[in-house]
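Rather than the whole complex, this shows some of its chains in their spots.
Every chain is named by a letter (A and B) in the order it is written, and numbering of its residues begins at 1.
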Amino acid sequence: MLAAIDPVVGFFVLGLVAGLLGSDLKLSSGLYDTLTIYLLIAIGLKGGFELASRDVTSLILPTAVIVVASAVTPMVAYQILLRLGRLPHADAASISAHYGSVSVVTFAVGASYLGRQGLDYDGFMSVFLVFLEFPALIVGVLLAKGLKADANWRRLAHEVLTGKAIVLLLGALLIGWIWGREGGKALVPFFEGLFKGFLALFLLGMGVTTAARFGDLRRVGLFLVGFGILMPIVSAAGGVLVGWLLGLSVGNTHLLAVLYASASYIAAPAAMRIAIPEANPALSMGASLGVTFPFNVVAGVPLYLAMTQTFYRMMA
Amino acid sequence: MNAPSPTPSPYHGFVVVVIAEAELESVLRDDILHAGAQGYTVSEVRGRGNRGLRDDRLLLSNNVRFEVLCDEATARRVLDTVLGRYGRHYGIVAYALPTWTPPDASSAHRPPLTRVRD
């Protein structure tokens, strides 16, 4: 059974255990930065290589549908947080934005998992990854501020569009697209051959960080813990539906479900700190890093595949 | 003597220290220069306060620590600006210290506003 899980998840658990035991194991912030930069480029490049070898126009419609549909998550989340959770306005909006946006590492774990199941998926899925970063952040600010003037949209747009997540994903996508796998083959040993190794190190660090975040769970409260587990399942179900409607393969639909289910912890926190400063970052990070990320990596990813397969079987 | 001495004297005036979330670095930079400071020194720090731990080794963002040498009026402007603008919503603390003037003729004649380099 363990064999179905990717060993990189083992590194996540190792980091988690080390953190909970109070180990002095820590990744330096320079190493975190390096791993983040690497993973973003590697994923972007892979998508670009894929685009170079196929007809791109066929992707325009699915991309549009997927991006528009992704706005549903933050709107649903906002209502739940406000009405059921009775959270303040600003916090509900900020947390919604985190859950509507996506996590690159969760995506990578999902892709790894598919690989181990012998299931195919297309490299262009990382194109969606790029475009799914934005909409939720915009919805989040709209929810918090309405269309009032003080929302400082320019600064927010700048923050989001020039954030390193977008710049590197989009930039590497373009580079991969322009040069193609053949033209960029000298980059392959580094950016593909070592991918799992870098991912393992990143997950090791994420484990330590998640353990440190468990302390925030008290602040976060029981309601948010439940939200952090159920919300991604709901979003994943939406992803399965959208993927099926678009006629995606099982593998692609699974990855879409993973993307919808994942919560951002790199792009969103920085953007929300600027856009909704009244919101308490401990709440959103506690839920997204302390609850949803570990849930997704360990249990969610296999669960969403089961959901996808069951649904496809039912509809077949 | 009013002629500039060839060797600069140690700074006398005030040091303002501002510790805040790293996200504010770029705006604080501008505010500090706007308030009239002629320079600043900044470093990465971690910390804990009302808003809990801040430590970028844990994927949380760090704090930054600004240290600004300036005269009294600028010190007040820097403190007022940064606390006034960001004190409500962001994690930020700030304080000022008067620096020591060596009791030595040549620098005693310098007004506190003088830059350290001639």
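What we mean here is this: a contact is a pair of C-beta atoms (placed from the backbone, for glycine too) under 8 Å apart; a residue touches a chain by one contact, two chains touch by 3 or more.
Computed from a prediction, not measured in an experiment: that's the story for all the values here.
> How is the whole complex made up, in copies of each labelled chain?
Stoichiometry for the full complex in this file: A x3, B x3.
Convention: only the chains that are shown with their structure count from here on.
> Just the number, please: Cα centre separation of subunit A and subunit B in whole Å.
So the centroids are 39 Å from each other.
> Per the contact definition, I'd like the list of subunit A residues that touch subunit B in the complex.
26-29, 32, 205-206, 208-209, 212-213, 216, 219, 265, 269-270, 273-274, 277-278, 280-282, 285, 289
> Please name which positions on subunit B make contact with subunit A in the complex.
21, 23, 51-53, 56-62, 89-90
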